[in-house]
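Note that one protein chain of the assembly has been removed; the remaining protein chains are unaltered in position.
As written, the chains take the letters A, B and C, and residue 1 is the first residue of each chain.
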Amino acid sequence: MNFDFPDELKELRAEAKRFLTAKCQPVVARKILDHGGSFDRALWKEMAAMGWLGASIPEAHGGAGLGHLAVCALAEEIGYAIAPVPYASTVYLGAEALMLYGSEAHKAAYLPKIASGATIATLALAEQPGPVVLDRLKARFADGRLTGAKLGVVDGDSADIAIVVALDARRGASLCVVDLKAAGVKRETVQTVDPTRSHANISFENAKAELLDGARGPADVRRLIDRGAVMMAFEQVGGAQAALDRAVAYAKERYAFGRPIGSFQAIKHKLADVYVAVELARSNAYYGAWALNSSAAELPVAAACARVSASDAGWLATKENIQTHGGMGFTWEGDAHLYYRRAKHLGLALGGSSEWKRRLMGELKSRNTSAMAD
Amino acid sequence: MNFDFPDELKELRAEAKRFLTAKCQPVVARKILDHGGSFDRALWKEMAAMGWLGASIPEAHGGAGLGHLAVCALAEEIGYAIAPVPYASTVYLGAEALMLYGSEAHKAAYLPKIASGATIATLALAEQPGPVVLDRLKARFADGRLTGAKLGVVDGDSADIAIVVALDARRGASLCVVDLKAAGVKRETVQTVDPTRSHANISFENAKAELLDGARGPADVRRLIDRGAVMMAFEQVGGAQAALDRAVAYAKERYAFGRPIGSFQAIKHKLADVYVAVELARSNAYYGAWALNSSAAELPVAAACARVSASDAGWLATKENIQTHGGMGFTWEGDAHLYYRRAKHLGLALGGSSEWKRRLMGELKSRNTSAMAD
Amino acid sequence: MDFSDSPDEAAYRAKVRAFLDANAEKRKPGEVAGYRRGQDAPGAVDAAKAFQRKKYEAGFAGIPWPKDWGGQGGTPIQQVIYNQEEANYKTHSNMFTIGLGMLMPTICTWGTQAQREQFVPQALRGDVIWCQLFSEPAGGSDLAALRTRAERDGDHWVINGQKIWTSGAHYSSYGCIVTRTDPTALKHAGLTYFWLDMKAPGVEVRPIKQASGAKHFNEVFFTNVRVHDSQRLGGVGDGWKVSITTLMNERYAAGETPGPDANELIELARILHNENGPLIDDTAVQEKIAEFYVRSQGLRFTKFRTMTRLSRGGTPGPESSIGKLVSASKQQDVAAYAMDLMGAAGSLTGADVPMAGAFEEALMWSPGLRIAGGTDEVLRNIIAERVLGLPGDVRLDKDVPFNKVPTGPKR
Partner (left out) sequence: MDFSDSPDEAAYRAKVRAFLDANAEKRKPGEVAGYRRGQDAPGAVDAAKAFQRKKYEAGFAGIPWPKDWGGQGGTPIQQVIYNQEEANYKTHSNMFTIGLGMLMPTICTWGTQAQREQFVPQALRGDVIWCQLFSEPAGGSDLAALRTRAERDGDHWVINGQKIWTSGAHYSSYGCIVTRTDPTALKHAGLTYFWLDMKAPGVEVRPIKQASGAKHFNEVFFTNVRVHDSQRLGGVGDGWKVSITTLMNERYAAGETPGPDANELIELARILHNENGPLIDDTAVQEKIAEFYVRSQGLRFTKFRTMTRLSRGGTPGPESSIGKLVSASKQQDVAAYAMDLMGAAGSLTGADVPMAGAFEEALMWSPGLRIAGGTDEVLRNIIAERVLGLPGDVRLDKDVPFNKVPTGPKR
């Protein structure tokens, strides 16, 4: 039994924490909130320089070749720091899609630039509010051209390329890569509950696009989403942990009725429940990381558990952090709402909990009894 | 606005409380638990003598003619006292079915005996575990004969007559009345989580039965169940209130760490939440009572809200009453489990909360928007 | 048991509707009322004042107050009927809630005849708006821990300190303030209550931007603000007692905050689809909405029970805390669930998203509902202690002079 990160990745995580504690206090996210600007370019450059953007990209393609567990370790700290950077879009989804399904030419063209920070990538999936039904998407890919419209694409305004989920006549739901500066692509920045992460609606009108040939239908699209969800779960857990830590710190120093508010069971039991939720989420994320890293058949189940657990923990931790802070938690100047906004954004970005619970049960109900009795 | 019981029914309820406080402490239910005997016959006789069994039965049929609101008022107190008597089966369901759908002859034959306590009635509905699907019942009524088997009929071992839900070739789900001492009827006492209320499996083999002619299909059967559910909701609310009252009393007198345990927020906030659940359930029950009493078209919605709310409150209040009592709450000698058992029994007797929530939404989704904007 | 108005109540309601139809804009069907929606729009304060004047002239201001307070001598149930009806129109009467609902009753109870005559009529007419200066940064749920000092200087008092969460301070003419006049006395004993002119020298109002981005509240700073001793309400050291009068009246004043609920979820679930059709046909969605619906109905009928008590001359007790406690969290949960159903596109905000963005707005205001006017935790304490009679918590701040109560590293 060795259900933990290897020591070198623990060291990487500790380094990341040191770096982000120094360079990415909540004031960095607040800058985007108050002044716009899509993301923090200085931070992004430093992340590139440290090899974070290419953590999962093989050295042959300009990456650091640290593997997916390294991305998970970094994601947790990025989540803790609510860093306003397109890391999830670029690394968990963009680079991942190219590595999984891109041709050698695609890999050679894009991965080094992603690793160096020159290219920001994202995934464009949803077309309307509601659960995404892959085989009913309206975006169409044919003959190297893409037509369709995508809603609320994360980092859509700053990304250079998008991996777009579109229907191909032969394969059904497929992935294609599109240069977002190409003709026929229009984007419009849109507002969301988390203004520290930019979003855009993007329309494609006969835009040039290339199929990621390795993805042969909806199951492969799902696999990409599952893998991305595991990495994102670590970011969510990190954010939940940060909210918990801030609530605990405040509860220790804020006094009411002559005692720290953290000595009242109403507060301490609430925070104990948050701690439990965060730990369960972290454990589920670890399982996801194992499935991701070992390409295990359990990935769909592991990803769904990780995502549902992380989304729930993120929501609980960030809303009760506001509540613990009382009035101050509800001011613009206080940071509590930054965590709340981010948690909700991440909890929706790859689909809501209700979608994922259904998917989980779809997997489980097809298992036979004996396989489950573990 | 007069959303309350009329004064004379408040007086009736106060009288009922006085009577049951004197005559029906939990020790009465415990007698059945420890020694069996189906129900407390002495108590039942006194209830008959006070006119409770015929509260909703018109005077013309030997009842007290007090109406359904009176039954609701009494039900709350019977629930509070966890009285081990077949009141729900006989009054909310048996008498109700006969009054709603029976012929004059049926009414004349059964209602006076029900009112006097001579006849115990019940409803036989479920045939297997799971939600009851009326048009898939296997019990068949034809030519004055009934064949089928019913599972876990409440008071099935002590009842004299049963209103049996069975399929009739022409009407579909229908109601027929059966003398349980008749040939072809077999009953077997079965155990449930609430041994203070007796249950039986009953099989009918070509047993003599009479159709309640007024019930012309599943909608009418549903109407009976809805009406019964409202009255039962009051019994559930009464039980929940009793559990809350006991938890509060214990929390005031039990000391730990030099203080009453009720001074700890872990306990006081838990009990505040129970109070809120009980009050919401009571309010929903009131709405149900209004719909029941005025035969309003809102009955299905009102009954579902009342039942879901009361089942949830009963479960919450009784399980947290055990928790508040700590170790003592978990002994056979302590009374806390009696409330817990009863609450679960009542919460299942007319179907679980999940069934009722679906039914509620079935009603709501067919409403149009404007009707809902109240 | 019935819902219908009595003949008198029905007649009153008809009168109210006629007045509102003539003087206010009705909300369209399906349009969701939001928390103070539109209150920040230019001209909203003037419009609110003008409407209050019309209410006054039509006899709908101070409905249940005695006539010698300048009220209508009506019944509490008439006030409830009026409020129910006005809730269907786009008005901003909540700007007057604190003044009329909480402060004028305090002035009528503790002030002089002259003060009553000076302030009440102009408040009823909508000429002036009042604000309540109670909360402080170091206070929060522990209201009596306030530190704003008032020091005697001849016939005057000199006020220094800071208040926070003052609703409407930026458009208020007057305010009522509780101050600490003796820090060496016990916490609740060293307080004194005044009214003051918000335009007096030394009063500085700074808006607080809420997490939602709106600015309904303020910080108010006091630097050597002089108030005459005649502005004192109640005796020196009686400030807590006077505040209680104000806060008791909060229960009458506090309404439920409007916002999206189960019905709006049903509408949303009709619009959204999964592979099997509209989400309203999905049983998982149905079950969740049913749970919200049952809770909302429970609240609705609990309010009817309270109204019935009012209509019989009773008063609303601490059990009215149920409404705020349940509905605040419910709004937050409804908002979160709606966004969950909208999935990846659910975080979008603005008028173009389903239900004109009402759910996303509610996500951001609802955390405040759980805090303002008594946190969830304070409300549970109130229910446990005042309704269930459970014992209070151990108090470390009761038997020592205020300036000896532990305050921790953060003040």
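Observations on the model:
The rule is simple: contacts are C-beta pairs under 8 Å (C-beta built on N, C-alpha and C of every residue); 3 or more make two chains touch, one makes a residue touch a chain.
Computed from a predicted structure; not experimentally measured.
Within the whole complex, the absent chain has one touching residue among A:Lys150, A:Arg259 or A:His325, and that is A:Arg259. Note that of B:Val133, B:Ala169 or B:Ala182, the residue touching the chain absent from this view is B:Val133.
By the touch criterion stated above, the residues of subunit C touching the omitted chain are 282-287, 393-394, 396.
Residues 125-126, 128-133, 135-136, 151-152, 190-194, 199, 253-260, 264, 266-267, 315, 319, 322-323, 326-334, 336-337, 340, 344-345, 347-355, 357-358 are the ones on subunit B that touch the missing chain. In the full complex, the hidden chain is touched by subunit A at residues 1-6, 69, 244, 248, 251-252, 259-260, 262-263, 265, 267-269, 271-273, 275-276, 279-281, 283-284, 286-287, 289-290, 293-294, 304-305, 308-309, 312, 354, 357-358, 360-362, 364-365, 369-370, 372-373.
Operating definition for what follows: only the chains that are shown with their structure count from here on.
Shown for subunit C are the residues in touch with two or more other chains, namely 377, 380-381, 393. In subunit A, the residues that reach two or more other chains under the touch definition are 264, 266.
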